[in-house]
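In this view, the complex is presented without one of its protein chains, the others remaining in place.
Here is subunit A:
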Amino acid sequence: MIENQKITSLHLDILKEIGNIGAAHAATALSNLLNRKIDMHVPNVETVSFNDMMELVGGAETVVVGIYLRIEGDSQGSMFFILPIERADRFIQSLIHDDEFSFTNHLISELGLSAMQELGNILSGSYLSALSDFTGLKIYPTVPGLSVDMFGAIISTGLIEISQVSDTVIVINTSIFEDGFQNSNEVHGHFFLLPDPDSFTSIFKALGVS
């Protein structure tokens, strides 16, 4: 296991590149699905306390749509795709051509729900296959789970493994946004990759960095 303090700027650059490659593929997939241009910010890699983690999406009580999956294989970790609830409504409305669909107002159809599930499958699948190609690591995702709830309740699920070893977490955070909106600084979604503490060694080793 690599201690947090032994993570150098080279390591951080590698983790950023992982976020970059993964999210770029996922953003392209989303863009194709919605037939809209989706852009992404430069990934942010930081070591944060559990409580600061909650602030990345506006606090533990913020209601979001969250897709969560575990990564298994040569490297383990947790991966989240988080959408603000209004944004998820719009994405799904556009995917299933139903303007009534709404997580916000509990107007949730089976079709919309499975579209959301499928969106999560596709995006996390493209993120992880890009990651696997880049590192040469054999990794495979579990079937993603979907939850519409408070961000704190959702993200803490991914902190269980890490919390046995540490009180901080290294988070690879990539934000995406829809292009062409007036307020284009508004974040429309987040990918969070939280490698398990023991996984950093295998990631760096796979890329020839010790």
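By our rule, a contact is a pair of C-beta atoms (placed from the backbone, for glycine too) under 8 Å apart; a residue touches a chain by one contact, two chains touch by 3 or more; residues count from 1.
Throughout what follows, contacts and distances are computed from a predicted model.
The chain absent from the displayed complex carries the UniProt protein name "Probable chemoreceptor glutamine deamidase CheD", chosen from "Cytochrome d ubiquinol oxidase subunit II", "Phenylacetate-CoA oxygenase", "ABC transporter permease" or "Probable chemoreceptor glutamine deamidase CheD".
Across A:Asp13, A:Glu100, A:Asp133 or A:Asp149, the residue that sits in touch with the chain not pictured is A:Asp149.
Within the set A:Leu10, A:Leu111 or A:Val165, the residue that contacts the chain not displayed is A:Val165.
Within the complete assembly, residues 50-51, 54, 59-61, 63, 68, 70, 106, 142-143, 145-154, 156-157, 159-161, 163-167 of subunit A touch the chain that is not shown.
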